[in-house]
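One protein chain is absent from this view; the other protein chains keep their places.
Chains: A, B and C, in written order; residue numbering restarts at 1 for each.
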Amino acid sequence: MLHFECDYACGAADVVLKALVESNSEQHCGYSEDERCERARAIIREKCAAPDAHVHFVVGGTQANLLVIAAALQPFEGVLCAETGHINVHETGAVEATGHKVLPLPHKDGKICAAQVREAYEKHIADASFEHIVRPGMVYVSHPTELGTLYTRQELQELSDTCHELGMPFFVDGARLGYGLAAMPEVDLPFLAKVCDAFYIGGTKVGLLFGEAIVLTSDRIHKFFRYHIKQRGAMLAKGRLLGVQFEAILKDDDYVTLAARANGMAQEIKQAFLNKGCQLYSDTIANQIFVILPDEVCDRLGEKYAFSVWEKLGEGRTAVRFCTNVTTAREDVDALLSDIEKAF
Amino acid sequence: MLHFECDYACGAADVVLKALVESNSEQHCGYSEDERCERARAIIREKCAAPDAHVHFVVGGTQANLLVIAAALQPFEGVLCAETGHINVHETGAVEATGHKVLPLPHKDGKICAAQVREAYEKHIADASFEHIVRPGMVYVSHPTELGTLYTRQELQELSDTCHELGMPFFVDGARLGYGLAAMPEVDLPFLAKVCDAFYIGGTKVGLLFGEAIVLTSDRIHKFFRYHIKQRGAMLAKGRLLGVQFEAILKDDDYVTLAARANGMAQEIKQAFLNKGCQLYSDTIANQIFVILPDEVCDRLGEKYAFSVWEKLGEGRTAVRFCTNVTTAREDVDALLSDIEKAF
Amino acid sequence: MLHFECDYACGAADVVLKALVESNSEQHCGYSEDERCERARAIIREKCAAPDAHVHFVVGGTQANLLVIAAALQPFEGVLCAETGHINVHETGAVEATGHKVLPLPHKDGKICAAQVREAYEKHIADASFEHIVRPGMVYVSHPTELGTLYTRQELQELSDTCHELGMPFFVDGARLGYGLAAMPEVDLPFLAKVCDAFYIGGTKVGLLFGEAIVLTSDRIHKFFRYHIKQRGAMLAKGRLLGVQFEAILKDDDYVTLAARANGMAQEIKQAFLNKGCQLYSDTIANQIFVILPDEVCDRLGEKYAFSVWEKLGEGRTAVRFCTNVTTAREDVDALLSDIEKAF
Partner (left out) sequence: MLHFECDYACGAADVVLKALVESNSEQHCGYSEDERCERARAIIREKCAAPDAHVHFVVGGTQANLLVIAAALQPFEGVLCAETGHINVHETGAVEATGHKVLPLPHKDGKICAAQVREAYEKHIADASFEHIVRPGMVYVSHPTELGTLYTRQELQELSDTCHELGMPFFVDGARLGYGLAAMPEVDLPFLAKVCDAFYIGGTKVGLLFGEAIVLTSDRIHKFFRYHIKQRGAMLAKGRLLGVQFEAILKDDDYVTLAARANGMAQEIKQAFLNKGCQLYSDTIANQIFVILPDEVCDRLGEKYAFSVWEKLGEGRTAVRFCTNVTTAREDVDALLSDIEKAF
């Protein structure tokens, strides 16, 4: 079975694995207070052009999400997000388990816009029963989104401006950030560090064994963040593993270079389906592609390839997702392209 | 600086690192539903002589603790534990953050006994205001304890019998279980699987990069446990890393063999201090030793060695902890032994 | 200002106030364990034709909702309800504060149906990522609903059957139950006790100073319910006040008789607006009426009457709600009817 169903079916990128092996015999203090983490933090601050930013490492994306949200909100506040947002649908209520309501907004291509945020905020304020309603306390988006789409620089700028005008932190989930950075360079790390109060540089899905680097430009969220990390069980004892991996993937820009390669292969797969006359479920330019297939094609490809069934559309059609990642083998993609050619 | 302050200053044991490297190019489905995790689960069930036990893998000990406790308790129940218990003092209120009170009991050498459990339970039941009081809902102990001590087989049997008579799950935190198994073979894995409703085989402190294998003999706690894991942010995307590591350390008994070696070196260090006339703060036979040192000896050794300051005792004396672990280098221990000789 | 904006602008019904005064000098043990509460429980069980039902009293509806839900669900479960449901929109995230997600379903006239429940459940079960998604664990409806509408006997029966087939408790919020019982007798207390695992007989909005009587036919939810009550701050010290009030309003059927009178007056108000050619926002037969008014009529009536602005519809039109309740004075309604006549 060749795996295209997600971006974490693989091990680590070579450069990351090599760094883990080479650093294995080093001794460091625990909990990411070591010099390897410090070096990775310095690289991240430099790449973000944000010398005052704070960087915290955690193992996974759900941890990053629930930690930032629980640290940013007061108990009676909720987080605005697209109804398709990962925190709303695929984290088993992790945010609610910290006591906060997720406040879903209708999405367009997996995205929400500044006007929706303003409307939600103003509707709350204007309601005579406002104290009986969860207060919108922050905004969460992901980039790329759950539908593989990307926010433009202007869209993020507008979201950020609106959030800050209304006193709400703006948080970008970057679980697949590398693929976004590679596909749309206008949204780069310095820009994100400028417009976000918090975002993270996803590692798990972009070449690391595991790890997300949370960048906090908000001193308030940062101040006691390590207490939150420990309280939620997210403080890795051998924290240096996170520093070692992030340093390895970031220092020579492999994070973006390898992601660009993955994006390219995903787009080849998308084109192969388009050539067969398939419709897209969501039109994307990064490492996830969403296409609508006849059920018999699904069955045929499913014998050899793992991919995600996204939505049963009825009438013999199914929306599916194929992902590449930084470790995807060229020959696996070639095999898939060839089999797509034959599957219709 | 040579690190003896904890058992996670190191990387992985060679056998573990090798397995990670060799399996890196494999493709697996995510979230520990892969065949590598299945193989590790099979080994654990076999070593526990518990063919019906359920095995779940998580990254760290605080996760394991809060997950088992949150899954086992009803909202109004609390968990009985030694006042020195890790969940009571060193997890930033992780258990309380899930809504449950930790119910501390006085300890003796870091341990609690069956009679204390019964007394707490009966006191609750007998109180006319029982509904106004947190109900004791389960018992948590660690083996080895926070003070490095070990429960005897009989003590654990009595705790288990009392818990089960009173309808409470019995949970053993095995963050350092390897050292316990090596130091006191009468408490082995089959015995633990027999007396516990839940326990875990600690990996982070016993040769893995990270990972704890939670063994559940309670079908009730197991039934929806994966929902809990995801909700608390503890489900590792590349879950196979946990399976690969546990298989590597367990399959040829390195888990215990390497721990025994570490215990031996810790005991040499203890003996070196005893030879100098030092008093022990806690008398242990595994990989942590606790000794009371004159402050000037602390300062002298502190120049070259990292160790834990456990408690300032006043009058120029400090209780300190030295730990070894499965990767501790013989030459580091020799250096320490020699410097102890010279430090007084 | 005459108050029609809600059903709790008043004091208690005379019969209730009288009972409070007469019982004031009695001495009782606290926390609703007294004989006055026992008498009220006996009356409720009898009126429900449910000799084995358990009755718990709390002060308010949000308490009743969060208590039943927190007691019924496991941590990773959520509660299905109409998107307009009180727990979803008007309780400041009280359910989420207990850790549970509210799972909103599209409504029709404020109601959801059995087919929606089944679809939500089956979609969850069928999803390959089901453990990453909040599990639908129970169903919440209110009767009357937030839009003043009523479920038919058949609709409730179908919801109940589906819930029980799928293993989910069925919970009916009866904050305004009296008005529902009076307006649609086919849904009576014995029927509710038969189809619900939990429901409550609302007192605050139906003639009491305060108080909701939670009826639990589920032994599982009941078993430790008093611990939950205390833990959430919902156990009234002078609990007998709840027993005294419920006995007073229930024993001679004033609960329904007085509600019927209130319904009648509300319907007169509705008819007065219909006579003026107004459209209804929601068509109701109980004590809340929802009508769409020209903004200038709103302004004119607003000088003398308090009513709820439900939704600004634009183009000079506003949906508003008028409520009557068991203490509404005939002369206040007459004044309003006369002023409606003049307001257009």
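The rule is short, and it goes like this: a residue touches a chain if its C-beta (ideal position, glycine included) is under 8 Å from a C-beta of that chain, and two chains touch if they have at least 3 such contacts.
In this text the structure is predicted, and so the values were computed from the model without any measurement.
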Hidden-chain contact residue, picked from the options C:C37, C:V79 or C:A97: C:A97
Options B:D14, B:E33, B:E96 or B:E155, residue touching the unrepresented chain: B:E96
Option touching the unshown chain, where C:I112, C:C163, C:L216 or C:L236 are the choices: C:L236
Residue, one of C:N88, C:S160, C:T204 or C:T284, that touches the chain absent here: C:T204
On chain C, residues whose C-beta touches the chain left out of the figure: 1-3, 5-6, 8-12, 17, 20-21, 23-30, 59-63, 65-67, 91-94, 97-98, 204-205, 209-210, 227, 230-238, 241, 306, 327
Residues belonging to chain B that touch the chain removed from view: 75-76, 78, 89-93, 96-97, 99-102, 128-129, 131-134, 308-309
Missing-chain contacts mapped onto chain A: 31, 70-71, 74-76, 98-99, 131-132, 135, 224, 226-231, 235
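As a working rule, only the chains that are shown with their structure count from here on.
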Whole-Å gap between the CA centroids of chain A and chain B: 33
Chain A and chain C, separation of their C-alpha mean positions in angstrom: 42
Chain B and chain C, separation of their C-alpha mean positions in angstrom: 50
Contacts with two or more other chains, residues of chain A listed in rising order: 91-93, 97
